[in-house]
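This report refers to the structure that appears directly beneath it.
Of the protein chains in this complex, all but one are displayed in their positions.
On to subunit A.
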Amino acid sequence: MSYSTFNRKHFDSTKEPMFFGENVNVARYDQQKHPIFEKLIEKQLSFFWRPEEVDLSNDRKDFQRLEEHEQHIFLSNLKYQTLLDSVQGRSPNVAFLPIVSLPELETWIETWSFSETIHSRSYTHIIRNIVNDPSKIFDDIVTNDEITKRADSVSKYYDRLIEMVNIYNTMGMGTFHIPGKGDVEVSMPKLKKALYLTIASVNVLEAIRFYVSFACSFAFAERTLMEGNAKIIKLIARDEALHLTGTQHMLNLMASGRDDPEMAVIAAQCQEEVRNIFIEAAEQEKEWATYLFKDGSMIGLNAQILGQYVEYITNIRMQAVGLETCFNTKHNPIPWINAWLVSDNVQVAPQEAEISSYLVGQTDNQLDDSDFDDFDL
């Protein structure tokens, strides 16, 4: 089969699976197979924010006063987050849009990806404000060993899925010799397995990998340092919490068999591999914490505490997708972080507290004479 931007077949999209059914034709939302994705879109739109709304002028002064090893912690986290959002700003579109079959899910994927591009733009906003030459920071992302090690883990599942879907869309099913890659077998179970593992790895990216940097950003802000940055991170964390719910829904719908019975079989077969994706990511994040603190810790945080937090949050995320937890850490070693992560009242501009459920463009059209009572010419 090959991808069509407007499938001419007449079919009922509510009978299609989330992925690998018919290509979507009409972008219609009056009937939905999984209305949750439409709800996620609405929530994400109500979260809309722009990095430029956050004033970072004090962060520049704060940054110059940080100890050298604290600057290392701050910049390294920023580089890692830049990597993660570079991947997330494009990959859901590139990997999932050619194979998605439900209009509401297609639009959720696009909305989700778009919000990641806001995150990427916010890193440029932060970096421009704290250093004179942003290139030094950005260029290091593709050369720094510690970062590139992680780039491989976060992109490999996406890349494998994209490659297989490309072959499938041009050649169909079968085993094909791809120069440089050897023989690649393309079958529906293999495609579905690659998809399931990719979504699990994306869930790990959004639900675990971001949280070490979040913790460091908020630890600075606890000391009233880099508070503009913390405001941006709060907004990013709010978006990521929604995105991880999106991938949890996809994984749970697939595993339950409610969406596509064949996917449930594949999910069951992949359970051990998915567990390992979670555990491997947690171990990498613990290693990352050690790298961050190699020249010294910061007040309230060290590699050991951050490592325990990674284990704790990994347990929570595993439980949310129906996996047995795998670490012994049962308590949050940094409970203060939740007060920073709480997102019902993220303050953007000092004069206005933005309520997350607030919808832009809601106007009141009900007017009567009494509305002009205190109006003088």
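In this text, a residue touches a chain if its C-beta (ideal position, glycine included) is under 8 Å from a C-beta of that chain, and two chains touch if they have at least 3 such contacts; residues count from 1.
FYI, contacts and distances are computed from a predicted model.
The complex appears with one chain absent; UniProt names that chain "Ferredoxin" among the candidates "Two component transcriptional regulator, LuxR family", "Ferredoxin", "Signal transduction histidine kinase" or "Spermidine/putrescine transport system permease protein". Between the chain not shown and the residues A:S2, A:T224 or A:Q319, the one that touches is A:Q319.
For subunit A, the list of residues touching the undisplayed chain reads 36, 39-40, 43, 237-238, 241-242, 244-245, 248-249, 252, 315-316, 319-320, 322, 325, 330-332, 335, 338, 341-344, 356-357.
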